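Okay, structure first, notes after.
The excerpt is restricted to a subset of chains, each kept in its original location.
Order of writing sets the labels: A and B. Residues in every chain begin at 1.
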Amino acid sequence: MAIEVATPVYEGPFDLLLHLIMREEVDIHEISLSTIVDAYLTELSKMQELDLEIATEFLLIAATLIELKARRLLPGKENVDLDEELALWEERDLLLARLLECKTFKDVAKILATFVDDADRVYARTSGTDERFEDVMPDLLEGMTLEKLQTGFIRAITPRPRDEVNLFHVSPIRFTVAEAVEELMDELPRMGNSSFRAITQGLVERLEVVVRFLALLEMYKQGWIEIDQADRFGDITVQWTGIGPGHSGPLEIDTYEG
Amino acid sequence: MSVEVTTEVVRAVEAILLVAQEPVPTDLIAQLVEVPSASIEEVCVRLAESYEAAGHGFQIAKVAGGWRFQTHPDLAPYVERFILDGQRARLSGAALETLAIIAYKQPISRLQIASIRGVDPDAVMRTLHGRGYIAPVGRDNGPGQAVLWGTTQLFLEKLGLASLADMPPIASFVPDASLVEALEKTLRIEADPSAAVAEQSEEPEAQ
């Protein structure tokens, strides 16, 4: 018999992010973006660990969070590109708006659930007329169409929704950050100096690129590599330092914890 | 009451609702018994009150745009024992959230729902469509001519609502100020200096 692992399952990236922020809400002045970003990435790795399928959206939100965090860590304002700054503000406002919208509909859903619970306790009378009116009854099939019949059949064979949360609406991730780190740990020492473009060359899907980007950030955080971007939209140089912590076997799950 | 309503009218309303298989609109009853709609509405409201006062095991209620006989919620355990199917169409959290979005934003496309929820709502929507709670209501005028979705009569019945107007106003669900502040603060681009210091000290390896 399989061991059941109790793990929170999130309906989407906004759901997860909201949960993390609200968990910290005890004192809003204490919330650190750093904590949130790390917690978000940790949840993301847990999902991968449990072999659940993760949507692209989760990773895209992660990328935005990391960008926000990186910007906040910049010491001065002198070198900030105005366009870049505006773009980031836009992205942040969008994320904020989507979080608020998500929260609104989560609350609405709770109220709807109480409506449904109440309505489920009453049963409508649907018996119709008795045999005394049979002679008056017009044709039962009057107004019946093939379309109605088809809809009726679909309704009849549609399984009743269950309470359990299913994840099959989430598109599968074929490349995990952990796997990408593994690959890069193998490739980069041989390459020595490289660049983001070189590393992502030949990758077709945006998701793959994002995953590699996250992997590089992770390795940078661990000290395995140095990265530098000379110009905006310019290529990012990646330099293997070879001085990271010991690395053996598969990527540890706690690598994201800051 | 706007017009004098006879006992016969009240009795006729009871009889019609008893044989109805789905909620009967006030206007239809009015037409059948030849009394203004306003009077019928009042008859129904009064009947509902009198059944409750008399302590009957049934009630009449306005659901999905019409009046119907239904059992009193108190007696659900007995009714469930009798109706053996017992299987309620329970809705998952995802299904309810998707329904909420469709209910308030209809007509709305699948893509718009996806962008609000942050995940593909396809499977959930298929279930909701299969159960008859949502239906295509048109097509977008845009280039893609996306199918637009809306809620159905059955949705109203499932929620026990007389009409969409009975949904609580969306404004009452706007997140409270402290949460907005928390979100804004967490995602602030320029942290206040103390926070920045705090962040930096937490992350010694970040250059």
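Basically, contacts are C-beta pairs under 8 Å (C-beta built on N, C-alpha and C of every residue); 3 or more make two chains touch, one makes a residue touch a chain.
Everything numeric in this text was worked out from a predicted model, so none of it was measured.
Engineer: In the full structure file, how many copies does each labelled chain have?
Structural biologist: So the complete complex, counted chain by chain, is A x1, B x2.
Here, only the chains that are shown with their structure count from here on.
Engineer: Roughly how far is subunit A from subunit B, going centre to centre by Cα mean, in whole Å?
Structural biologist: 28
Engineer: In their complex, what parts of subunit B are in touch with subunit A?
Structural biologist: Of all residues in subunit B, those touching subunit A are 18-23, 58-59, 61, 63, 68-73, 76, 79, 83, 87-97, 99-101, 103-104, 115-124, 127, 130-132, 157-161, 168, 170, 173-175, 178-191, 195-196, 198-200, 202-203, 205-206.
Engineer: Which stretch or stretches of subunit A touch subunit B in the complex?
Structural biologist: Its residues touching subunit B are 11-15, 21-22, 24-25, 28-29, 31-36, 55, 57, 61, 68-69, 71-73, 85, 88-89, 92, 95-96, 98-113, 115-116, 118-129, 133, 151, 154-155, 158-166, 168-171, 221-223, 258.
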